[in-house]
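One protein chain omitted, others in place.
Lettered A, B and C in written order, each chain numbered from 1.
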């Protein structure tokens, strides 16, 4: 586990959602941990809350993030996901405002503040360039620029969207990192997005629903490294 | 861990909400585990989702319940709490519809069905006699009859409410167990409710915010046993 | 406008949802008003909240219902729909808990109580037999037994569902009226449901999205009358 507020590029997010859990997910997490080391690519891994503890204990390189935290401080709040609790279980960050768990503007602000006070990084989803700009005003560490209509489709954002969203966020705050999500389904998709200039991308169904999730994981993480090196003129 | 659909009376629920988590909660869970054995009182323990795994691993007698599950099946649903995931982490049940995490009638029905298919018991909260009757129609294992206006006040339901809510639920389905919650703050409160005829009661702030939570836990669990035996004419 | 707590059978609900509004809806409301008188069939008409006033002013027979009210009493609650406000505008009832506006069990209870105190009838939707039983415990005037998966499909509930849902509700409280919704798209569908024993049915897209909504309205309301008379052996 690491916990730096700025993750060195390139990095990649694997989002198991509610697709995989328990021992099966633990095995995938261990494979991701090995791939992270092998290819020197940081991997954000976002399991179900009940899977945070065993995965954090069993891995060294993975950046385990909660899928969500609630805006409330320690105290009442039965049924919530408390920032401090996921931190204590081994998470180093939290995803917020995914299209499947949208937050009110006010809760989003509070969640980002709560994450900071619990020493958690934040990766916040935005559905459009305008929303990415709005989110940038709230001080997250990473923004996922992911048009909702592409989620789970296997259709990627086009490169103009990729570049425009990076530019829009960096204009407001150059310290915020931008992850290009939505529709990544092959190693080639990963290569294209990173080579075009993104510092990070990620995948859910492309890996989790692949015939062989382990092979696809390897294919994608190696593609991150290759694209990033090619883009920056890797020394032979 | 046990998983019987009907918990033998008397039993008790400890609900840490978002008050306690991590190592501190683990220590309390171990003390509850010991008290459960010592007094032969079943204890439902409902930690934050990220605390389910370590607590389930470290205890033998506790019935670890999730504070909440979402109605969705395995698949999409980023930010959710999946029934199968908490089951895999060691939970044997889930609480549903607490006043701090209310569910739509339709989601409540789905959650109860989802819990069954993931082999989780359900303990469902109801805010009034009418709501307890409505919940009884949906087939939960246990109903918490807890008038919201008393939660956290240290003021208990009066005995007529206790008896009427038990009767209302049992009339519809005698297999459903009834837990009398709300406002329990001393061992005497516990004694009174169990002695009056309840098979179960529970506590959050009375234990969690006590000067010495461990001592209060012991006081309450021993009171459960004493009241139950006194009520049933304990053989010396 | 009428306001009797029990609407004499047969009756019919027309639900414009957010499909039609303003002058166009007002014209349809007037046609429904005329059909109600012509066929001696009570019609519940549920416009958008901003359309309640003009429709209630322009009609005599229609039972104008709000599509929803919120559980709050007069006071704070910006952005809410207040029971007393829709009552003052001319509504005589409110629909609650439709699949497109689901309520928590606790809010549903409060909304039914609030409606009573504002002298509004309630028509509450239930998605399954179990939910219809649960709703019946909360004291509504009318229950809509409408399996969500059929809404807007043009596929009607089968007759065993119709009869079982009526029986389930009447067993709990024979005073509650049952409206069979979901999937009514022709006058024949209306005839079949009423003839089978329902006292009421209703329609949204079948009328609102018909090529000629006025003609379809006439076809359906006349079918209600015909089926009801045939069922009861109309004197020639």
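We adopt the following convention: a residue touches a chain if its C-beta (ideal position, glycine included) is under 8 Å from a C-beta of that chain, and two chains touch if they have at least 3 such contacts.
These numbers come from a predicted model, not from an experiment.
In terms of the touch definition stated at the top, the absent chain reaches A, C within the entire complex. Among A:27, A:134 or A:209, only A:134 touches the chain that is left out of the view. Listed residues A:99, A:144, A:162 or A:207: the one in touch with the omitted chain is A:99.
Of the candidate positions C:42, C:68, C:110 or C:133, contact with the hidden chain is made by C:68. Although one chain is not shown, part of chain A still touches it, namely residues 97, 99, 102-109, 126-128, 130-131, 133-135, 137-139, 148.
Annotation for chain C: contacts to the undisplayed chain at residues 15, 17-19, 21-23, 46, 48-54, 66-68, 70, 72-82, 84-86, 88-89, 91, 95, 98, 100-101, 152, 204.
Convention: only the chains that are shown with their structure count from here on.
Because contacts link the chains only in sequence, without closing, their graph is best described as a line.
Chain B and chain C have centres, each the mean of its CA atoms, that are 39 Å apart. Averaged C-alpha coordinates give centres for chain A and chain B that are 35 Å from one another. Multi-chain contact residues of chain C, defined as those touching 2 or more other chains: none present.
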